[in-house]
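Every protein chain of the complex appears in place save one, which is left out.
Going by the order they are written in, the chains are A and B; count residues from 1 in each one.
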Amino acid sequence: MTESFDILVVGAGPAGIAAAVRAAEAGRSVALLDDNPAAGGQIWRSGAHAPAHARAWLARLESRDVLRKQGWRVIDCPEAGVVRAERNPGQPLPGTGKGPIEQIADFRYQRLILATGARERFLPFPGWTLPNVMGAGGLDAMVRGGLPIGGKRVVVAGTGPLLLAVAAHLAQRGAKILAVCEQASMGRLMSFGTRMLSEPGKLWQGLGYSLAIGPMRFKTGCWPVMAHGQDRLRAVTLRQGAKRWVIECDYLACGFHLVPNTELAALLGCRMQDGFVATDGQMRTSVPNVFCAGEPTGIGGVDVSLLEGEIAGLAAAGRVDHARELADKRHARRGFVRALRQACALDPQLRSLAADDTLVCRCEDVGYGRLRECSSWREAKLHTRCGMGSCQGRICGAAAEFLFGWGAESIRPPIFPARVASLAMLPQQPATVSGSREAAGEVSHTIKETA
Amino acid sequence: MSTAHEVVVIGAGIVGAACAREFAVRGLKTVLVDAGVIGGGATAAGMGHIVAMDDSPAQLALTSYSQRLWRELAPQLPDDVEFDMAGTLWIAADDEEMGEVHRKHEVYAAAAIPTEILSSAELARVEPHLRPLAGALLVPGDAVLYPPCAAAYCTREALRLGAEILAPKRVLSAGAGRVKLEDGSELTAARIVNACGADATRLIPELPIRKRRGHLVITDRYPGMVRHQLVELGYLKSAHSTTADSVAFNVQPRRTGQLLIGSSREFGAEHADVNHSLLAGMIARAQAYLPGIGELQAIRVWTGFRAATPDKLPLIGPWPEDETMFLATGHEGLGITTSLGTARVLASTMLGGTAEIDASPYLPSRYSKNPGNGTNAPDLKMEIPSRQQSHA
Partner (left out) sequence: MHEKKQDISLTVNGAAVTVSPGTTVAAAVAMAGAATRTSVSGEPRGPLCGMGICFECRVTIDGIPHQRSCQILCAPGLAVTTGSGAVAPMEAARTP
């Protein structure tokens, strides 16, 4: 089954939502694909609990004629102008639910906007594979998905503004935040702090988070060195300088920076720069008719993602001048984010947390000691099976890059595990009408650049 | 810098690594060179199926000999080689193919390879996820393993026995006793072995080797779903053809519980990108035998390049155009299986002594412009007495 659109947006986080809204407002036929049950990406996931501006954007999206495909994951690009997506099982069936459940479909586009977001980097340390040790965003997502957190004792650790946002949100939901441990030292953060004075809104936000948590509980130059427990987490050993102490807790929410989801961009052949998708001021990638917005172009957080999404949506819809107007704002925001990231650069001591028997690859249970014997990512994959499991090296690859300096290899489809039957789908002839909507799927016309 | 060695093996895939190990066992001062990761070429891309294959008597002789060597080596193999005597089931879809099963049974019996004919009901009992079929030939002596770790094992053994490994080091040219490396250094050796598989023609352009690309899919873990390597009888037709693109049902259970789904063959494809329609055909073929396989999670898809010769037999022995050059290449889809046998045959041919099987069908001289120069090994074997050393 193939559906055709002027503009296809992959990823319904802030960037994708903004792009879809702008493109639809410009009169294009737009489809928005996302692999989660509901829109919002990681940060806006919780619908009713989402902040006011998130709800405003979602309302704007709902009011537009955008074809929404939640629960669909892009696995391949079988030919130019086509992405292939597979449906998550268990997604609510649309409409009457009559007929066979469509599980794989091709989407044909004139222009593609990649808004695939980012994932957390996890660093291995003894005990990190225990149940209830999660990412910071990971625990946050689980809570948004209904995990009860009221009354639970939580240690938040790792690096970056995500920690404070997560801790504040969890506290709001009734969690007992025992500590927020930022690995960056106070000195590094202070050097960034003066920068914050040029962004009063951010400063207030940061202070707001800290006040909710309590200043005593925010620790710098601090990270977990061991997680304790048998069947699940019971306690965490934290280290700050020469000090070590154990905190009993129910959850450890721990993530070390965000890593961009660039697999789809790589599959399409987009040029990369320092691990991010290279784009121009209009969010165009090096591949014709492919745009990229949000975290994959550089970790920037919600505000930058929204801006870039708007720029990409406008530019893809041909509204070049309007897109240009927003470009300056984006440039200013990026500078702020770059400085913050530098302040939070990972402490080299984090490379020494893993013992030889600490697992690095969780899919294939490969320990740090075995990886130390390898001299490249390829050698590690072939000789230890690290990175050859279901996650396709997403989790262990980011860790291995930090631990050993190993770069990733070239990408192949499927970019996510998919049903074997989905791989047997032949490239389709273009269909002009989509099954469920009349407005979308009109014969595509060339999109001309307009003011 | 140049150092005189007794043999330089170029290519540390399963074949080159096995050869290096064999030479080291026999006491030769050996260097093994590879441009990348040990076992990183076709060795990493292939299925790791150790199979007695009867496309021709010479093929059956080499594969069954080599298969025996693998079984003898098995107790010494480390766990990560994942050696498993899974056996092969040659599947018959109809009565005509059942006739072929009986014929194969006779051929294997004559070669002293134990096999068992399974009826439709017996086949369904041992492999319940196959659709109803006519029956099969069970070859219990066939095995599966994980090839990159097997190549690493052979390489470590070679090292332990005194060989030198140069990797990653790219060879620019080789011949007349000299091997030039990309870093500017040079090795001199009495003998050079081209074990470069599908890349063998880079060093010797006139070799009759063509790349024959294949696709594989690996699934997530479904322990116990398939117990034997399952191959349709049409596989031989697919492997036999020298022209057409083809697919054939070939599924392997790995010890992890993952399934490897193959197989496909195409000529003329030089790049690694997946051929979507050939992949679709390969999977459709697999679904025709294992109807539920479409519902399994596929984790990865990849391609690899087999080194194919016109007569489907490998090139093992001296290359008549250059008296220092020897070949151990052209193994098509049987490199894993025949690696150990290749190493023994090459060592015997190179150094004298009785080979356990007749080496003549594999001699490269059959493709040389000057066959007369190569039917016997050159005088080199007189110059350097081979020092027999017992297996350590």
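Note that in this section contacts are C-beta pairs under 8 Å (C-beta built on N, C-alpha and C of every residue); 3 or more make two chains touch, one makes a residue touch a chain.
Source: prediction; values computed, not measured.
Taking the complete complex into account, B:296 is the one of B:296, B:315, B:343 or B:363 that touches the chain left out.
The omitted chain makes contact with just one of the residues A:115, A:134, A:307 or A:408: A:134. Checked against the hidden chain, the listed residues A:5, A:44, A:57 or A:122 yield one contact partner: A:122. Shown as candidates are A:89, A:187, A:369 or A:407; the residue that touches the absent chain is A:89. Residue A:36 is the one among A:36, A:279 or A:422 that touches the chain missing from this view. Mapped onto chain B, contacts with the missing chain fall at residues 128-129, 131-132, 220-225, 256-257, 290-297. Within the complete assembly, residues 35-38, 42, 47, 71, 73, 88-92, 119-120, 122, 129-135, 137-142, 145-148, 231-232, 362-365, 389-391, 394-395, 417 of chain A touch the chain that is not shown.
What we mean here is this: only the chains that are shown with their structure count from here on.
Rounded to whole angstrom units, the spacing between the C-alpha centres of chain A and chain B is 42.
The residues of chain B lying in touch with chain A in their complex are 36-40, 44, 80, 148-149, 152, 217, 219-220, 261, 272, 274, 276-277, 279-280, 283-284, 286-287, 293-302. The touching residues of chain A, when paired with chain B in their complex, are 78, 376, 378-379, 382-384, 388-390, 392, 412-414, 417-427.
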